[in-house]
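Note that one protein chain is taken out, while the other chains of the complex remain in position.
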Amino acid sequence: MADFLLAAAGFVLAMVALGLVRILRGPGDADRIMAAQLLGTGGIAALLLLVEAMSVPAAVDVALILALLAAFVSVAFVKGAARTEADGA
Amino acid sequence: MSSPTLYGLCGAVLVGLGLFGLIVHPQPLRKIVAFNLIGGGVFLLFGVVARRGAAAGFGGDPVPQALVITGLVVAFAATALAVALLLRLFHETGRATLRSDG
Amino acid sequence: MAFDTGLAVLVLGVAVWTITARDTFAAVVGFVAFGLLLALVWVRLAAPDVALTEAAIGSGVTGGLLLGAHTHLRRTETAAAGELPGAALRLAAAVLCAMVSAGLAAIVLLLPEPAPTLAPQVAANIATTGLGNPVTAVLMAYRAVDTLLETVVLLLALLGIWSLAPDRVWGGFPGPHHDADPQGVLTFAAQLLVPVGILVGVHIFWVGSVAPGGEFQAATILAAMWILAAMVGLVDAPPVSRRWLRILLVAGPAVFFAIGLAGFAMAGAFLAYPPPYAKLLILTIEIPLTLSIAATLALLVAGPPERAPQR
Partner (left out) sequence: MSLGLDVLTILAVCAGAFFFLAGTVGLLRFPDALCRLHALTKADNLGLGLIVLGLLFQVEGPFAALKLISVWLLTLLAGATVTQLIARTARPGGTPE
């Protein structure tokens, strides 16, 4: 079971990495924010699988923090993008 | 090669990469980001030492782990101070560069 | 092992991206991604406490700070990009950095066997602290002086930032004012997230004595939630000259220091805890310390005062 979960975590990470390649090239900031979003969701999924595979249940808290802070960083992204546009106008 | 060693090598490369960015990038903000990469590499080296010291029922030696936690917080404080200095420089001069001649 | 190799390659790939990206915004996004992947690495290295800290500070709050800075500096980017050093200097730097990496890699490969460790000493003495989490025990008992000085370093950094304020806004409100949009999506999300975040922060603090967690991680979450509320305009930062704010900032380190001094009388050394009361004393330190660190971190992100205090 542990091996299966570890393999699933690796698979999700690989998917995220593929998606990242596409998005990090842009062109717009929207694509880059999506990159963070993708990595947030995928990273959390990989982490949860990893936690179960290694049976360190306490590390679920790491996923909880990542979910909270991903929201925080995303809001900072959006606020930043909005402000830059206001400056440029 | 064991997994901790692998991450140790990863940390060693990260330090080199960050150092390169710190030297080469002209924008101060990029230098700050590069500095944080060096930090990540150094902490990873500590993490490897901690993992290798697993004993007495602990998954890793708690002493280097505690040092890394302290280090992360101090690195954040240094980053915040650097960012504030940079923004003040920008508001004073209208530019964000470390060159004195302009 | 295959998983570890993949993860290490991914970490290095994102790091290379962060250094080589042409656009600073892309580099900052890369850095946030880097922090998230490092949190996974820390779980793999059996260091969940560090993973929590990395996820909270290393990726989250640092990312937010860098993004905010980039928003201000965006227009200077094209000017600065022209100052890239010449090819010869870049090559020299690359060679130097490769040598540093090679040296560190050699050290990693030549680490002594068996590895030196302090884990048995921690295991032998942890019972006297009444704590179940060895990392918290190290932070609050064996290396308490480090932790005390660390909180002082945070305060010094904050003083440094405040002293960058121009004279006319001295002691004023840090950061720009954000107007709340009562119908906005952001406001709605923040109203839901902030209470949940505070709950998670309290949980992380409370489990810190027996399981991964503790005051720094909890403080970071609380700080992030406050910054989030400030960003969408639900709360505004108080002027930094407020007396209650300053008392809040120094309360944690002051209690820590006072209990440390009391250690001379109670247990014969600075920061020594008498065993039957160790856990009680550590909790007495941790509660104000968490609040002080949270306030300090939030104000570190908010930056120097930008608006004059109203009289």
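Note that the chains take the letters A, B and C in the order they are written out, and that residue 1 is the start of every chain.
By definition in this document, contacts are C-beta pairs under 8 Å (C-beta built on N, C-alpha and C of every residue); 3 or more make two chains touch, one makes a residue touch a chain.
Just so it is clear, the model here is predicted, and its values are computed rather than measured.
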| item | value |
| --- | --- |
| Chains shown that the absent chain touches, full complex | A, C |
| Candidate in contact with the missing chain, chosen from C:G103, C:P116, C:G171 or C:G184 | C:G184 |
| Selected residue (touches chain absent from view) among C:L84, C:L192, C:V210 or C:I247 | C:L192 |
| Positions on chain C where the hidden chain makes contact | 181, 184-186, 188-189, 192-193, 196 |
| Hidden partner chain, residues of chain A it touches | 1, 4-5, 8, 11-12, 15-16, 18-19, 22-23, 28-31, 33-34, 37-38, 40-42, 44-45, 48-49, 52, 57, 60-61, 63-64, 67-68, 70-71, 74-75, 77-79, 81-82, 85 |
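The rule we apply is simple: only the chains that are shown with their structure count from here on.
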| item | value |
| --- | --- |
| Chain centre separation (chain B, chain C; CA means) in Å | 12 |
| Multi-chain contact residues (two or more partners), chain C | 44, 46, 61, 68, 70 |
| Residues of chain B engaged with two or more neighbouring chains | 59 |
| Complex contacts: residues of chain B adjacent to chain C | 3-21, 23-27, 29-30, 32-34, 36-37, 40-41, 43-45, 47-63, 65-70, 72-81, 83-88, 90, 95-97, 99 |
| In the complex with chain A, residue positions of chain C that touch it | 2-3, 6-7, 10, 13-14, 17, 21, 23, 25-26, 29-30, 32-33, 36-37, 39-40, 43-44, 46, 48, 51-52, 55-56, 59-61, 63-64, 67-68, 70-71, 74-75, 178, 186, 189-190, 193, 196-197, 200, 203-204, 207, 211-213, 217, 221, 224-225, 227-228, 231-232 |
| Complex interface listing, chain C residues touching chain B | 1, 4-5, 8, 11-12, 15-16, 18-19, 24, 27-28, 31, 34-35, 38, 41-42, 44-47, 49-50, 53-54, 57-58, 61-62, 65-66, 68-70, 72-73, 76-77, 79-85, 89-90, 93-94, 96-98, 100-105, 107-109, 111, 115-120, 122-124, 134-135, 137-139, 142-143, 146-147, 150, 153-154, 157, 160-161, 164, 214, 216, 297, 300-301, 303-304 |
